[in-house]
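The complex appears here without one of its protein chains, the remainder shown in place.
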Amino acid sequence: MEDKIGIFLCECGPNIAEKVDFDKVKEAIKNLKSVKFIGQHKLLCSDDGKKYIVNAIKEHGLTRLVIAACSPKQHELTFMKVCEEAGLNPYLFQMANIREHCAWIIEDKKEATEKAIQYIKSAYRRVRYHEPLEKKEIEANPDVLVIGGGITGLEVSLALAQSNRKVYIVEKSSELGGKLKEFNKIFTSMRDAKSFVEDKIKLVEQEKQIEVLKESEVEEVLGYFGNFIVKVKTQSKESELKVGAIVVATGYELFDGDSLAHYGYGIDDVYTALEFERMVKTGKILTKKGEPPKSVAIIHCVGRKECGYCSGVCCMYSIKFARYIKEKMKDAEVIEFHRGLTLPDKNYEKFYKDTKALGVNYIYVKDLLIEGNTKPIIKYKTEEGQFEKQVDMVVLAQAMVPPKGIDKLAKTLRIAQDKSGFFIEEHPKLAPISTSKEGVFIAGCAQGPKNIKESIVQAGAVAGRILSSLVPGKKLEPEVRVSQISESLCIGCQTCIKVCNYGAIYFDEAKRVSRVNEVLCRGCGNCVASCPSSAIQLKHFTDREIHEEIVEATR
Amino acid sequence: MGKLLEFKRPVEEGLKELLKTLLEGGKLKAVFTLTKKDDAVFYTLIKDAKKLEETTPLLPLMPVNAGKLLSRLTLKESLEEPIAVVIRPCELHAFVELIKREQGSLENFLFISMTCGGVLPIDNIAKNELDTKLNKYFESIKNVKVPDEVRPACKMCQNFLPYNADMVVDFWDKDINKTCRIFVNDTGEKYLNGLGFELKNTNQGLDYEEEKFKNLLALKKENEKKILESYKIEEWGMDGLVKIFGKCVGCHSCSRVCPICYCNLCEFDSDQYEYAPSTYSTELEKRGGVRVPPNTILFHLGRLTHVSISCVGCGMCEDVCPVDIPVSIIFSGISKEVQGLFNYTPGKDIKEDLPLSTFKEEELNEFEE
Partner (left out) sequence: MNKLISDIRELLKKALDNKVIDALLLPVKVPAGDSYSWVILKDDKLLEKASPIPPVISVQGARAISSLTRRGKLDFKIATFMRPCEARATIELAKLAQADLDDVVLITFDCPGAIELKKYTEKPEEVEKEFSELMGNWESDVIRTICKMCDKFTCVDDGFATDLHIGLIGLNGKMAFIPRTEKGKKFLSGLGLKSEENLNDWEKKSRELIEKKRNKRKELQNKLKPQVVGLDALSKTFAKCINCRICRSVCPICYCRQCYFDSEKLKFTPDDYLIRAEKSGGIKFLPDTLLFHLGRMTHMALSCVSCGTCEDACPMDIKVAQIFSIVGDNVQKLFEYVPGRKLDEPLPLTVYKEEEFKELEV
């Protein structure tokens, strides 16, 4: 069937008309093969302009369009809708930007006109190779899987359940509540941690919409946003869950590296943060010999150098520790050895000052090492010089790190981790709770060290996002401009699979070729760039289409 | 052919003069012809008449079959303005065969060919003895003898008079340093109109009845007989094929340089002929040994089946073979017989359909017998 191409020139009021000589343009394009209509209009994006296009398409039976006007960023969608209105597939159209790229930046009319002609010819040449693409719709499952039953996981689940969504919580251990249930108190309110968490747990257990799977782990994740199939292993039994979205709320562990020995771990009465919290919960703070310590040192930044980041929470919980000690033993000497205090919240400075007022010492150190046989001796360096101090007890404020074995989950979910092992958000500022895999969200310490308040805020954000994007009954429209693999050209080297961030390509063992899951594909083109034989092409951005445009533009 | 253009100039100079005049006179958009530069020989597409001076249109070397190139030139679109091409008969015939397969367009070409004496194998291009060999070559041309230095395929080629050329340069039996003779048909004449060239009527035929060409044809037939007899292809059978193609490394270059092999992805490069592990197991059990990669002879027989009806005997295949298998002798030898079966001469008649797509009811009777 013959192609009938229509080229529309927009004057854009005076914007383009004054700088580009349309008569010359029309002269240059009138003999192009298959061009059956050339139109000019004052303002194509206006109602009248749009009607003009629709009428021209219908009257001349146009099969492809080139619209020379403003930037596609401005009106590509507008004109795509116009095509649809006129019964033309919206992908059989190409815009040539003769406003931002020609009229608005070139003073000389002759030059601007020449460039505009080149742009229009390039767009014309490209559009001849466009393929009609059909929008797809898929049913979406509104249920949600939450991995991790700590405070973040509990918060997300409650928010979702209260909006009537079915939620599954998969928890690795035998209890809900995460680390928080082992704490004594929460800063800055110094409220009881256990009751805080237990309240949440009770709400979750009462909630009919929430199903909890304890001692369970996620084994396999198949499918895509709106249609995930998750295999879960509970002790040795396997079960299958069908959900539309997944929230990763796997929390953290405390730094446990070899350098703990540098801080005296292993010497009597040197405790990790969690060990200390547990001790405080028993009601008494006692040394190994069973006596209350007369002097306690709290060491900040344990593991900070090795991890390469500040966890942002340890200074606050160290101050909290100081309070614990002062509450139980008013006269005990409490020294906090720190490398600069991190107190970013509006309430933190006061918390610190009040604690200091209880008689806690704060020493800024440049270097610190703990040795000793029976009692810990702190050897430290400040700006004033080198010092030594023997104390009865040392508490180490460790950095927060990702839980051991989290790599396995990252691989199962096919989401990325940063070099510390935390899951990477899609964008640190603009998309801090979603991942590169659509439908998989991260919240709480899974995303990076943070305090309880921030975790709860993220939990709310994730719940909100899921509630708005995964609506029962609402269909999802996946990206249409996706990759496609030519079976005859693919040689099965799987390079594309290795570079796909979205897990959208899988290997067909029988045919020994790779295949694209069009719903997961986001059209980023990484695979296209990496395939040496160009067996994989991006729809609407095939090598052919791009080449034609470039070859014409560089003639 | 209609008319003759003759002038007392060395033949290549005369031809270049003609091309220059056509180009500068606005009759042509460009000229396509051979050029030698240092130790490289390649076809060139020339727009600037001055660059014509560097060309070597009649150099008897064929780095690539020009039919393939003209097909690439006009694959996407036909020419909008005329281009003159100087190519050998087999290259022109190959182009016509490709046209029949929709792999190009004849529009706006001015075909200039020659009464061909053959070409030297390409490994001569970079050698020091090239000049000596060329001298000997042109000596033979003058004496209407088949030059010794040419490709085996050229030695036995019996289609050295081009079909469908608009101008034909003839230099057998004349001293190429003194005379330039170009036969011109009606189309050619139209191009030369108004450019000041004097065209004479001529009785001399450009066909195999003309005495000198008749003699040459006889010499070629003799060569063919001798060469084919030394190979005895008809006695080969499977064993003979195995012997000849034993050293084939499966590079498929013969296919890549062949003008008739135009497929985007040769089926012998596709996954269709790959052996599954189970196939290797079975064959290994049956025969005790399997050559890897497999399908060496299948490739050649398959390719022969596909190209033989249009094989123009250019000899490119044998030139590029890294292990010196006499591919062109086998292919042109067998192709000639296949073409004989269908009474088909590749490149001769543009309107003649390929036997592959023609159905003649009476041929079925041959099977019934």
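Here the chain labels run A and B in written order, and each chain numbers its own residues starting at 1.
Simple rule for what comes next: contacts are C-beta pairs under 8 Å (C-beta built on N, C-alpha and C of every residue); 3 or more make two chains touch, one makes a residue touch a chain.
Predicted model, so just to flag it, every value in this text is computed and none were measured.
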Touch criterion as defined above, residue of B:K8, B:K76 or B:K232 at the omitted chain: B:K76
Contact residue for the chain not shown (choose from B:L18, B:V41, B:V96 or B:I260): B:V41
Residue among B:I112, B:L161, B:V184 or B:I244 touching the omitted chain: B:I244
Positions on chain B contacted by the hidden chain, ascending: 29-30, 32, 35, 37-48, 50-51, 63-64, 69, 72-80, 122-123, 125-126, 239, 242-244, 246-247, 249-253, 256-257, 264-265, 269-271, 274-278, 280-281, 284, 287-294, 296, 319-320, 322-324
Residues of chain A (touch criterion as defined above) contacting the omitted chain: 419, 488-495, 498-499, 512, 530, 532-535, 543-544, 547, 551, 555
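Criterion: only the chains that are shown with their structure count from here on.
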Distance between the centres, which are taken as Cα means, of chain B and chain A, whole angstrom: 62
Touching residues (chain side chain B, partner chain A) in the complex: 265, 270-271
Residue ranges of chain A in contact with chain B within the complex: 488-489, 512
